[in-house]
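Working notes, structure below.
All protein chains of the complex are present and in place, except for one that has been dropped.
For chain A:
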Amino acid sequence: MSNAVEFDNIDVIFGDKQAESLALLDAGKNRDEIAKATGNILGVANVSFDVPQGEICVLMGLSGSGKSSLLRCVNGLNRVSRGSLRVHDGDWMVDVTSCDANTLRDLRRKCVAMVFQQFGLFPWRTVEDNVGFGLELDGMGPKERREIVREKLALVGLDQWAGKYAHELSGGMQQRVGLARAFATDAPILLMDEPFSALDPLIRNRLQDELLDLQEKLNKTILFVSHDLDEAMKLGNSIAIMEGGYVVQHGTPEDIALRPANEYVADFVAHMNPVNILRGRAIMHRVDRDQRNDTGELPVEDEDIRITLQDGIIKAAHNGKRGELRLINYNGELPADLDATDNSVIFVADDTVLLKDLIEMRSITQNPVLLTREGRISGTLGRKEFFESLTQTATVAD
């Protein structure tokens, strides 16, 4: 897979003594020392990693860790002091750190769209005109614009609200407008700066789910800033944890949870009970993406179990020793009529289910848990994956 965004030794200094501050940075000074010597603020220091096309990469850290500063470099809202930041769209490549104003404008109009924490909607524009803003800037006529705007509003479920003003909508709906606005230009790269932090937990959760659903359809490259590990684990294909301007660890959610790079990350993970953070998705044995819509039999290795699939939907499961297994769909609660242990059942759960709930399921049956996404199989959680994750998170929690 090709990269959509490449950070290459990025430093960001806010202030007018750039050279002086960079020299101090090279001499190994930290943010406070640089601020004391020059009055300039170190935003981002020596960041290098790639974001592959089609992935959600979450930048995570406490406030002031530089995650937003880094995100804003991608579309040039922040100026990069040193290093190179390349954005790819197909064969088109732009180095944001050195391109001219016209190229940067092109990049913002066609290639990189942004969603803001406080929504950033224009209060004097209707929902429709807010969504069409990017297209309008690019000179598209009102007729064509209208059609695209309606389509994007339908995508976020707001097509009935086109004529309203932003302040007439609830927070969650306002951010849906923000999403539709970012989708409108069909930019392949999406920057999201703590987009759900201003919303209450229930709405936040729902919008996260909606974003994942949309991502399955649209397959964008998303850079997502968050201070919430739970959110990062849920959304991210990869997570970059930042501290004091540096990326201290960049890896998959499993990496972060199971193999924290240093004390800071370990602390982060440990302070939240991993059993409450880790989701099936992060620890499961993945079923290949192209097998997820299969019809036929799928073996679960080492467990002597065969699953019968129809278009990726689990129809039956068969254990070599115990015969046909009863499928139980887990919807947040265990069925009341179940015995304390029953090895003739097998659980099917959405792959966003928490490890905590998986433990509960495993306490009843020795069979693996089958995980699904949108009803189709996405992974299995056998004895091996299960104990591996448990023992390793246990060491993390220490």
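General observations
By definition in this document, a residue touches a chain if its C-beta (ideal position, glycine included) is under 8 Å from a C-beta of that chain, and two chains touch if they have at least 3 such contacts; residues count from 1.
Just so it is clear, contacts and distances are computed from a predicted model.
Per its UniProt record, the hidden chain corresponds to "ABC transporter permease" from the list "Oxidoreductase subunit beta", "tRNA threonylcarbamoyladenosine biosynthesis protein TsaE", "ABC transporter permease" or "Cytochrome d ubiquinol oxidase subunit II".
Within the set A:Gln118, A:Gln291 or A:Gln366, the residue that contacts the chain not displayed is A:Gln118. When the omitted chain is restored, the residue from A:Ser21, A:Asn40, A:Ser69 or A:Thr185 that touches it is A:Thr185. Of the options A:Asp138, A:Asp302 or A:Glu324, the residue whose C-beta touches the omitted chain is A:Asp138. Interface residues of chain A with the unshown chain, by the touch rule above, are 75, 77, 105-109, 112-114, 116, 118, 120-125, 133-134, 136-138, 165, 167-168, 181, 185, 191.
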